[in-house]
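Written below as structure tokens is the structure these notes are about.
Only one protein chain is missing; all other protein chains are in place.
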Amino acid sequence: MGSDVERLVMGRYVVRRLGQLVVVVLGATMVLFACLFVLPGDPVGQIAGSDKARDPAVIEQLHKQYGLDKPLVVQYGSYVGKLAKGDLGQDYTQGRPVTEILAPKLLNTAKLAVVAIVFDVIIGIAAGVIAAMRRYSVWDITVTFSTTLAIGVPSIVLGMIMQWVFVIKLGWFPLISDGTFNSLILPAFTLAIIDAALVAQIARSTMLEVMGADYVKTAVAKGLSRPVVLLRHILRNSVIPVITYVGISFGALLGGAIITETIFNWDGIGLALVTAIQQNNNPIIVGVVTISVAVFVVLNLIVDLLYAALDPRIRLA
Amino acid sequence: GGGDDDASKDKGNGGSGKAGGTFRLGITEPVSIDPYNAQESEGILVTDNLFSGLYEPTADGQVVPVLAESKQVSADGKTWTFKIKAGTKFSNGEAVDAESFVRGWNRVAQKKAASDVAYHMAGIAGFEDVQSGKTDKMSGLSAPDATTLQVKLSAPDFEFDTKTTHTVFSPVPKVAGDAKNAAYNAAPIGNGPFKMDGKWEHNKKITLVRNDDYGLKKAKLDKVEISILNAANSANLEYQGFQSGQFDWARMPTPQLKPAKAKYEPQGEWLELDTNGMNYLLPITDNGPLKSAKAREAVSYAIDRDAIIAGVFQGMQTKSTTILPPVFKDVYTKDLCTSCVKQDKAKAKALAKEAGLKPGTTIDIGYNTGAGHEEWVQAVAQQLEDVLGVKVKASGKPFAELLADQQKPGATGAYRFAWGADYPTPDNFLFPLLSTSSINKDDSGKVTGDNRGRYSNKKFDDLLSKARATKDLPARNELYKQAEKVAMDDVALIPLWNRTQLRLVNTKKFADVKMDFHEDPNLAELSLK
Amino acid sequence: MADIEKKPVDATPNVTEVAKTEASTETAAVNAIEEPAAQGEPIIQVRNLVKHFPLTQGILFKKQVGAVKAVDGISFDLYAGETLGIVGESGCGKSTVAKLLMLLEQATAGEIFYKGQDITKLSGRALKAVRRNIQMVFQDPYTSLNPRMTVGDIIGEPFDIHPEVAPKGDRRRRVQELLDVVGLNPEYINRYPHQFSGGQRQRIGIARGLALNPEIIICDEPVSALDVSVQAQVINLMEKLQDEFNLSYLFIAHDLSIVRHISDRVGVMYLGKMAEIGTDAQIYEHPTHPYTQALLSAVPVPDPEAREGRERIILSGDVPSPANPPSGCRFRTRCWKAQDKCATEVPLLAVPERFKASKTPAAHESACHFAEEKDVVHAAS
Amino acid sequence: MTELVTGKEGPAAAGPTAEQQGAEPTVVRVSQWSDIRARFFANKLAVLGLFILVVLVIVAVFAPLLAPFDPLKQDLANTLQAPGGDHLLGTDSLGRDQLSRLIYGSRIAMIVGMASILVACTIGIVLGALAGYFGRLIDSVIMRVADVFFAFPLLIGAIVVILLMGRGVLPVVLSLGIFSWATFARLLRSQILSVREMDYVHAARALGASQFRTIRRHILPNSLTAVLVYATSNVGIAIVAEASLSYLGVGVPPEVAEWGNMIAAGRDFMGVKDFMWMYPSLAIVVTALGFVLLGNGLRDALDPKLR
Partner (left out) sequence: MKTNKLNEQAEGDDMTSAETAGGSGPDKAAPLLEVRDLQVEFKVRDNVTKAVNGVSYSVDAGETLAVLGESGSGKSVTAQAIMGILDSPPGRISGGEIYFQGQEILSMPENERRRLRGAKMAMIFQDALSSLNPVLSVGFQLGEMFRAHRGMSRKDAKAKAIELMDRVRIPAAKQRVGDYPHEFSGGMRQRIMIAMALALEPDLIIADEPTTALDVTVQAQVMDLLAELQREYNMGLILITHDLGVVADVADKIAVMYAGRIVETAPVHEIYKRPAHPYTEGLLASIPRLDQKGQELYAIKGLPPNLQNIPSGCAFNPRCARAEDVCRTDIPVLSQVTERDGTELVGRGSACHFWKETIHG
């Protein structure tokens, strides 16, 4: 059909969704600002990591430097103003730009998340497909059972067990996360496993649904070979809900990253958040939340676009 | 004696070890490695090796000269004149002269720097004006010639030389610019035994190499590789790294202390030192249930320090019975705190009764979370409840909140507290923690000084003033001792345990490794085996 | 079945006067509504009824970008005691008409007079009184019964809402009576809908509709979802009830045979407009609108003997979208008779000029510029 | 009753009685709930889940009777005792009895798990119902707000609230509730949107039922099941989240006998005193599994498609 028109519609859709992104991110930072403002204690009242209070002159100077001497609304306004330019402010301990501090950590978390999602999708879809294809068989039961189990095992526990078994007992992986792929495997796996189980369950049930769909009957009735039916007609239609789920789960993944990163000391934004909280390093807290909310919204937009690309029935409007 | 003018004192590493080698260790991300704001052990580790100042502290609390050839103090204790060793250079070739000291110190004090450690210079005349931004040079500083540094103080201080052991008093070259010079801050050019190899890779690593042009005794190590670890469990990582041969120096997580000691002590790789810090319970002395000294003494008696050290710390700490840590050999008076020596339930109860502590009284104990204090605080809380029958409310908070709590007017109860000396003098404990002038209430009644226990005793204050005005070191020390006794009799602080530092050291490869005053390895002196 | 006298051939709803009763007070309105309708008098008069569903876009504030013209200016009368059938293809607006009459949707424009009262403007007690008198039977017996209520609760709900109809103590008996009336075992009162078959559920729906003794029942495809062998049971039941309770039906269906069987008069809808309306004989035997003719010719006749001789009109193309209907006559895009005029002028629903004078059965309202009689049903014989 | 079924070839008045018509032999006289109950109890895993939870509830309720020691009682002379002897599951670094702490921990788990879901459910149901039923501006506004909350990863959101309110059971409950209502609201809204268009809702309105009655009798009962199933399976998630917060040091205060705290305390002892973290981990796993199984069982039992 008129691809120009479609592109236009899509362009407008993307613009509209980006508008929504702005609304959501602003809403989130506003909530956060309000929260942090009410917190007791002067975030720069103290010398980092010691019991010493800062010199009042220094405090005054720091207040000025970080704009803490201004009313909240003004602070929020200037935050938003800077945010528009991609500036998340300066942190309270080293006075370095938050973006500069968080960039490598974000990269680390992204590494973790991407590998986790790859695990997620590969393990999940493979297990789901096997279970659906061999319905009611030992395979199916195994998958059903293990996914239920996996969903029940929280990542704090799973992470500790993995560390215990593979690092302490077997020594297969390093305890120190140096950013290498080897040190990435355990945390990524821990992060992935619950979602992988959910993906497997979704994949299984959509596969079963799709397998029972009339168009699959049509495909078989056309005399297509099994692999063609499976790949072209069943799998392609089954991945769509999986993708949607993976998109949504990314938000949860960022939440889960806090746990996994803490357990495995993976130097990502999750760990940065936990540390920042202990130190009342508000710019980092706001930065991490802003980033994760934005990432979540952007990813959902991408998923929607992907969804539309994979399923021509979906019209973006 | 810190008054020694002997600048060429050999540090006595007798040439036993070979030169060369790379020493590797892990630290957490420092706040700064530039002298203007280096503050904690990690930052100081780097700064101290990049810069050499007038004097430096030894692990056992002495002061030794480095660049200072001589010092002179006026009788009123307000003017200090230092002679600086000629001919030494910064690693960029620039000469280290008196001017470079003036430059460095002014750089710190400037308002814009907002340095956390600038207050160490507060005694120098003109500091206030620089801090408030009126000018950017302290009037008290001058360099009459290249090797003479003259410092005028606004109040008498016979220990100013001791203070200069702090890295904040380092000289800087011209290129340093002001304190906000990001390029310099990330790769400071100094005059120390080591120099930066590349710049500070945040959260990753810092590499130091030997400064072969060092004008004093050169270091033996070729290189120091400092990995920056996750603060969240750096002790674990250091320990693991040591075990796997990745690090030559490491801390250990508390639960691993026992097995680690059992394994490494026999191999001579175990290092244990009570350093310049103390852990206290900080009672609020002007308000609340611990207002009376008896109540505080009751609390002190009620705590079974031995049980906590054995149970919670697995015997790896030593009980504290003084205000001043044992590192100050000359003033240390063991068991000054009688109530600290042994738990005494009967005495505790009796004192509590006298002080009016009874069932129903609530004692708040505040502590900061995420720093490993949870357990012993709980243990203390339970002991107080058991022995005194009071109700203890232990609440953990992030640091800033805890501080705000301590500072707020009407604070009560006690807080977890620790103090480490910035330079080896008892004054650095007694004055900020306990002198009336360190309470420093502002208009709202908020305590802005470090004496957040609001301890105030004229006798104590007088003794301290007297000590400060005493030029003679032994006499001074004697006064400090008396002051400490006064405070201890009032149980102005409730000592818990010393700051005991435990390290693993790769003695298979390195010789002469010691822990310095800042709890760091003595990089400039250690050598390859 | 109902034996209503056929309406006079020149009965043209667009022309008939609406006997408006201006009720000044709510009580007056209620009284007017509760007045029983006289047999053979118009009980509902629909005038120029329009329903457009907006098509919207926007994040926080939606703006309208178009409209689905589901019903676009429809007028007809329903007489007391008669059955008016409405036929038409999927999406032509039949259900929307039903919902508008039930006041389940707000009309975009137009009026619905019930005993002279414009019910689109009523509220409060008067509205409640109207609701008592007009009931509905839905197409899908599976979705029209709340799965979490027992049959007794479902049929008894009307009494909860209109407590004046049956005293509390009497309700259970009334429910059982109703079950009996629709041919279900009164003991089923405690069962849930899922325990019944489609035909039985449809009976439950009918019983619910009857509970308040309404005058009018609007049936939106009441048998389409049922099995062939069960359809007849329900149709028979409905006819019997009509006789027994003197009901008026608006009977919507796409199955022309059933509509003819049950209806006294039939309206044919196309894309939100009424194409033709008349008595069953007029529509089935003397259709004058090409669409009606095509529709009738397309109906498969379950008689192989008839199939050879029949002339079938196979329409080309598909039904246009109601969001963007053709100009002029809406049927013109598929009509074999279409001329230029059809694209520009909207044909009015009226007795065609050429038949006006004569007394032929072809003289009924038809919205075609070129209305012409053509007997498709009997073409073979 | 009159004869309804007649015909021209009139099957010689074979007495088509209603009884015969309706007497479907397979339709046993069961109410909807007993039907659901039967289906639920036929599902072995679901029953296992229920069993686990019943045991847990009993343990939680009778904790004081079951626990051999006071969970807060320290014994510094006997810290880090290995399991066995007096202390069946050993002691922690303050010498507190692990088993007793585990038993008392079930209380926090249950209370926080259920209460936080109750909070989320309440907010979600009210807002979701408003959005779903009234639509238009109310819907837009509520859903945008829901988007904001939805975009916060649960833990991050919860941490922020706890930062604000301080540590403790109530903050944990509220923070978990506040950051999970969005899903409930969305779920309910979409359910309502579909139920709202069901013919039985139209039927009720056509009868003249008030809005309130329509919502209460027809819309809510039919849209809530999905929400309830989700709520059930989410109690497990809430419990895990709660333990995770404690593990991160922002949950309930560390002295409280709570599983996450116990794991956090045992974390550093990995490889040295593994019993410290293993038993509480096991407790969380079993509890979470119980809820997962119960949720799955309920979902299957309530799914009309499986009828």
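In this document, chain identifiers A, B, C and D correspond to the written order of the chains, with residue numbering beginning at 1 in each.
Throughout what follows, contacts are C-beta pairs under 8 Å (C-beta built on N, C-alpha and C of every residue); 3 or more make two chains touch, one makes a residue touch a chain.
Small disclaimer: the values here were computed from a predicted structure and weren't measured.
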| item | value |
| --- | --- |
| Contact residue for the chain not shown (choose from A:Leu68, A:Ala213 or A:Ile248) | A:Ala213 |
| Omitted-chain contact residue, chosen from C:Lys115, C:Arg260, C:Lys273 or C:His289 | C:Arg260 |
| Which residue of C:Ile33, C:Met149 or C:Leu296 touches the chain not shown here | C:Leu296 |
| Residues in chain A touching the chain absent from view | 1, 135-136, 212-215, 217-225, 228, 232-233, 236-237, 240, 310-313 |
| Touch list for chain C against the chain that is not drawn | 1, 89-90, 197, 199-200, 227-233, 235-236, 239, 254, 256-258, 260-261, 280, 284, 294-307, 312, 314-316, 318-319, 377-378 |
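Criterion: only the chains that are shown with their structure count from here on.
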| item | value |
| --- | --- |
| Between the pairs B-D and A-D, the one where more C-beta pairs touch | A-D |
| Residues of chain C touching at least two other chains | 59-60 |
| Touching two or more other chains - residues of chain B | 236, 369-370, 397-398 |
| Complex contact set, residues of chain D against chain C | 1-2, 4-6, 18-19, 21-24, 27, 29-32, 136-137, 140-141, 144, 198-200, 202-210, 213, 217-218, 221-222, 304, 307 |
| Complex contacts: residues of chain D adjacent to chain A | 45, 144-145, 147-148, 150-156, 159-161, 163-164, 236, 240, 243-244, 247-250, 260, 263, 267, 270-271, 274, 277, 281, 284-285, 288-289, 291-293, 296 |
| Contact footprint of chain D on chain B as seen in their complex | 236, 253-256, 259, 304, 307-308, 310-312, 369-370, 374-375, 378-379, 381-382, 394-398 |
